[in-house]
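Just one protein chain is left out here, and the rest sit where they should.
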Amino acid sequence: MTTDGWETVIGLEVHVELATETKLFSAAPNRFGAAPNTNVDPTSLGLPGSLPVLNERAVELAVRVGLALHCDVRPSTFARKNYFYPDMPKDFQISQFDEPINVGGWLELPSGTRVGITRAHLEEDTGKTTHVGGSGRIGGADHALVDYNRAGVPLLEIVGEPDLRNSEDARAYVEELRQVLVAIGASDGKMEEGSLRVDANVSVRRPGDPFGTRCEIKNVNSLRSLGRAIDYEAARQVELLEAGEAIRQETRHWDEASGRTLSGRSKEDAEDYRYFLEPDLVPVVPDPAWVEEIRAALPPLPADRRRTLADAAGRPPSDGEVVVAVARGLDGLAVAAIALGADADRVLTHIEHNLAVDGADALTALSFAALVALETSGALTATQTKDVLATLVAEGGSGDPAAIAAAKGYEAMASDALAGAVDAVIAANPEEWSRYVEGDERARGKLTGFFVGQVMKQTRGQADGKAVTALLAARAGG
Amino acid sequence: MPARISRQDVAHVARLALLDLDDDELDRATEQLGAVLDHVADIEALDLEGVPPTAHPLPLRNVFRADVVGLVLDRDEVLAAAPSAEDGRFRVPAVLGEEP
Partner (left out) sequence: MSAGDARAIAAAVRSGARSARDVVEEHLARIAARDGELHAFTTVTGDRALAAADAVDRKVAEGIDPGPLAGVPVALKDNLCTRGVPTTCSSRILEGWVPPYDATVVTRLAAAGAIAVGKTNLDEFAMGSSTENSAFGPTRNPHDPSRVPGGSSGGSAAAVAAGFAPLALGSDTGGSIRQPAALCGVVGLKPTYGRVSRYGLVAFASSLDQVGPFGATVADTALAYDVIAGVDPLDATSIPDPVSATSAVLGEGVAGLRVGVIAELVGDRMGIAPDVLRATRRAADVLATAGATVEEVSVPSCVYGLSAYYVIAPAEASSNLARFDGVRFGMRVDAPTTLEMQRATRTAGFGPEVKRRIMLGTYALSAGYYDAYYGKALRVRTLLLREFAEAYERFDVLLSPTSPTTAFPFGAKTADPLTMYLNDVCTIPSNLTGHPALSVPFGVGDDGLPVGVQLLGPALAETTLFRAAAVLEAGR
């Protein structure tokens, strides 16, 4: 399937479960993984006579997210969205409709692209229905069982502008959003536990044309699925349009097993939600001083942190290793180690390749910088450094790398031993050596690799690659 | 006076509200709702231009609850009051229909 000559337009709606102790409108616990129907009280079961009372912490987290997404934090109200569904206890959802708490912001992707945020509003989650018996699929089930533990969990629905143009950016958007949410403590960001749920509005158009008819894809549970679902859906729409058919605006479900989006049943008049102001709640009018307090307490956001690290490392913020360091939360370590004089390239390389391990966040900048200094001075080879780093982290991250290296028996080879090994390799490979001596920079570059490899072989990895390269150049009189 | 609500409107509203009406009930409801709506139409005599809506009589703002766990119901007591339960959960027929 091809989408040549077409542009995909994507707008994402992300539902985030806020990291509160209790539900949005009642004091039942907000806790994932509890036995069914044990986190319930009259309000989260929608029992007759029960009433909602707004959780202040949920509002605070919503404001935090709004500020982190550069939104306008506004006076807001709650409305009832009326429709029947068994996992919704009251058969209406309390959600912010006309007057959401956060309006009009943006999220900056690592590439520098800014994606508009239309709104980010508070609402309550539903319970969970499990189909039982038969084939286990909805169509074949004998009956279904409902657990209301999740009902009433605070959600922030973050509605993005249709600013995304490919599935890669869509994934980057969700990943960036996840990092922001985790950084500010608004959510645990666990997609696999449903803490972050993504609906994708996808349409296609000829570049420059107005937006096409969109379909909303639901049930996307991972970043991988998101990318696949968008690509599939865009291709499906292009195929229809190229065949002269029209796109029907509808909700479609991503089916992981078949790798396709499937049409949901038409809702007909169930679309009439009969919104009206929730009479059991009063308006939320955030005190500007309180909002400023929350703003002042926000930690640096991933985009800011990428800029800081990029400046320290002399790279652009979009640099892959910079992005990885921030995503892993090791950017603070990197900046501090670089400030202590560690080589930025080595620091970032170690973070990307050698520090994707448990305990890496306990590594101190002092130990890390000392280790990198041993490496760059030639005292340790790259292989030895990696090994010492692993031990350093395993032992808690604040040890003395020189002592660890010594305990492992790692000492840089005496320079005359190294020189002897280099001379022996030159003598054993005269043809290559003369090509090295006579060759231009490119040829030398290639052959350097060959000679370094041979020396490594002879010294069983004890040699330092950079020292070997320097010796070769000296011998060639260069 | 023209009918304020048609038989089709009543049928639509009954569908939205998950109520079944037979033909007779539909006729009667159309007539009765029409009569109430006719009476309600007396509002049209009022000049409401520029009058803002009041959805709620209270001027309260910012009523919050601290994020502290409180009353949790006993599951057995809750499920005992349910029409049907199984495995600690509420049992319903196989769900057919569109998700929200």
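Per-chain residue numbering starts at 1, and chain names A and B are given in the order in which the chains are listed.
In the analysis below, contacts are C-beta pairs under 8 Å (C-beta built on N, C-alpha and C of every residue); 3 or more make two chains touch, one makes a residue touch a chain.
Just so you know, these numbers come straight off a predicted model, no measurement behind them.
Novice: Given that one chain is not shown, which residue among A:Pro75, A:Gly133, A:Gly185 or A:Pro279 touches it?
Specialist: The single option touching the absent chain is A:Pro279.
Novice: State which residues belonging to chain A touch the missing partner chain.
Specialist: On the chain A side, contact with the omitted chain comes from 42, 45-54, 80, 82, 84, 86, 89-92, 144, 146, 148, 272, 274-276, 279-282.
Novice: Which chain B residues would touch the chain omitted from the figure, given the whole complex?
Specialist: With respect to the unshown chain, the touching residues of chain B are 5, 9-10, 12-14, 16-20, 29, 32-33, 35-37, 39-44, 46, 48, 51-58, 60, 63, 65, 71, 73-74, 77-78, 80-84, 90, 92-97.
Heads up, the rule we're going with is that only the chains that are shown with their structure count from here on.
Novice: Using mean CA coordinates as chain centres, what's the gap between chain A and chain B in Å?
Specialist: One centre to the other, that is 41 Å.
Novice: What residues of chain B sit close enough to touch chain A in their complex?
Specialist: 12, 15-16, 18, 55-56, 58, 60-73, 75, 78-79, 86-100
Novice: Can you list the chain A residues touching chain B in their complex?
Specialist: 20-22, 26-29, 35-42, 45, 53-59, 83-86, 88, 93, 126, 129-132, 134, 138-139, 141-148, 218, 251, 264-267, 269-270, 272, 274, 276-277, 279, 281-285, 287
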